[in-house]
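All protein chains but one are shown at their positions in the complex.
Order of writing sets the chain letters: A and B. Residues in each chain are counted from 1.
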Amino acid sequence: MDLNVAAQLNSFLAAFVLLTAFGMLVQRRMYGLVHLFTWQGFFLSINTAVVGFVAGKHHLYISSILTLSLKVILLPYILHVLIRRLKVHKEVEVVVNIPMTMMMGIALVIFSYYLMAPVTQLSTLVTRSTLAVALATVMIGLLMMITRKHAVTQIIGFLAMENGLFFAATSATYGMPLVVELGVALDILIAAFIFGIFFFHIHTTFDSLDVDQMARLKEED
Amino acid sequence: MKLYRFVIEFLQLAILLGVAPAFTGWVRMLKCWSQGRTSAGIFQPYRDILKLFSKDIFLADNASWIFRFTPYLVFGTAVLAGAIIPMLSLELPIASTADVIVLVALFAIARFFTALAGMDIGTAFGGMGSSREMTIASLAEPAMLMAIFTVSLASKSTSLSQMVHVIYSGQIALRPSLAFAFFAFILIALAETGRIPVDNPATHLELTMIHEAMILEYSGRHLALIEWASMMKLFLFVMLGVAAFAPWGIAESGDIIAISLAFVFMLLKLVIVGIVLVMIETGLAKMRIFRLTEFLGSAFLLATLGMLSFFILE
Partner (left out) sequence: MLLVLLLVPLFAAVILGFIGDRKFAPEINIAGSAATFVGGAGLALQVYEQGPMLAGGKFFFVDAFNVYLAVLTSFVSMTTAIFSRRYMRREKEHGRVGHVRMRFYHAMFQLFIFAMLLCLLTNNIGVLWIAMELATLSTVLLVSLYRTPTAIEAAWKYFILCGVGIAQALFGTVLLYFAAEKVLGEGGEALLWTNLSQVSGSLEPTVLSLAFVFLMVGYGTKVGLVPLHNWLPDAHSEGPTPISAVLSGLLLNIALYALVRCKVLVDGSTGTHRAGNIMMGFGLLSILVAAFSLLRQKDIKRMFSYSSIEHMGIATFAFGLGGPIATFGALLHMLVHSLAKSSIFFTVGHASQMHRTQEMDKIRGLFKGNGLVGWGLMFGVMAIVGMPPFGVFTSEFLILTATIKDAPLLTPFLLLGLGVAFAALFRRVQPMVSGDIPSYQKPIKVAHLPVLLHMVLVLILGVYMPAFLNNWFHTAVELLK
């Protein structure tokens, strides 16, 4: 695989990561969201392997496998189980004003591009152009957490944001040092267990996973 | 030589007029099979058109010249559009005078007059259809232009022949922008040609119809022209997609063998596209009309993402 093909493959996968991010932004159904998230992790994992191949960095293969097992297999599985146990799989979330959200997403992509342009120019890596996409994915995850009102959706947004960060590390620097990547993966795993516990707490306390119900703590006058 | 190119041009127009109903027939036939019905055969659209031509026109009292003029105009724009899109050969004399933007404008003119004609009689259905059609158009056209711009950015030209040349020369390999534009184009084409998630070409159910509502008052020769034009429109959108995203097979020169080979390729692509179209239509349910903004919004989003990824990633 020559460098040019790899670079094109890399940008192609970047485009798909971005597409799945947008897909999650507008997806209403719970399982649909989980599937999109799985796909995003899958693209990410392949991309990491491709970058590892191009750069000759073997530790990237490890992170690729780590991504595959964590974000394509384990986390979606946990989410599936939670969704089934909590019986929210039939819930269709009310998403306000999808076209508006999409426009905001596009604006965020442009903003990320603008923000990352100076950094991209300084880089000599093949993958440099995907840095803006990575930041955009982070931002879209953030937007998703703001616009959505369901606890599960917010968590998926959070995880999507983490995907973007991982992507940024791969494309900006061919991956962070292995110690850091392992640590981050561990943190995510812990976070996964915590939100799992949380879903049950919220569900038993509020009888629903709608975050809008949680509005008791407000500044009182 | 010049004359020879005009011959090809006319050949292409003949194919447009001739093959378009067959393509529609093919799609209908596949659909019948997929639903377990006996089909009326691939040539049924020809019989329909012939039947309509032989019937009298029944005109409403208050129909104005717009109503009478529209079928010819719609038919004319479709034929003109067919002269621009490279189907067999890239060397089309008329194509050099007009680019993709003109093409979009041609479709827009046809739609504008159809909508006017729908309102001209003053029946409730016509007006409703026109209003719906224009709603869709206002969303689909920006998306369409966006998708086309993305492709022309990649090929640095808005001329379709030039785009095909660039693709042929191998400068474009794996381009995310083109992939986005392609998906956007599929969504727009479904909307523009009135296929299933947007409109159902086979129904006259008053609550859902869009295109059929506008032309409800037409009869005889007029209706034949409009039906024929809409068959051509479907055919042209397929050809446009093929030319922009998968042109392999279209002849670069005017050589007879290349042209006949191109014709075979074209038929093959039509067969495949027909199958895909039927699969899409069988797999999806028609959308509520209020969800259309989201559907076309996604098309616009995809096209914009294509354009952005051209700047960001390439």
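Basically, contacts are C-beta pairs under 8 Å (C-beta built on N, C-alpha and C of every residue); 3 or more make two chains touch, one makes a residue touch a chain.
Note that this is a predicted model, so its numbers are computed, not measured.
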Chains on display which the left-out chain touches in the complete complex: A
Contacts of chain A with the absent chain, listed as residue ranges: 115, 118-119, 122-123, 135, 138, 142, 145, 151, 154, 158, 161-162, 165, 168-169, 172-174, 176-180, 183-184, 186-187, 190-191, 194-195, 197-198, 201-202, 205-206, 211, 214-217, 219-221
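FYI, only the chains that are shown with their structure count from here on.
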Complex interface listing, chain A residues touching chain B: 5, 8-9, 11-12, 14-16, 18-19, 22, 26, 98-99, 102, 105-106, 109-110, 113, 129-130, 132-133
Chain A-touching residues of chain B, taken from the complex the two chains share: 173-177, 179-180, 293-294, 297-298, 300-302, 304-305, 308-309, 311-314
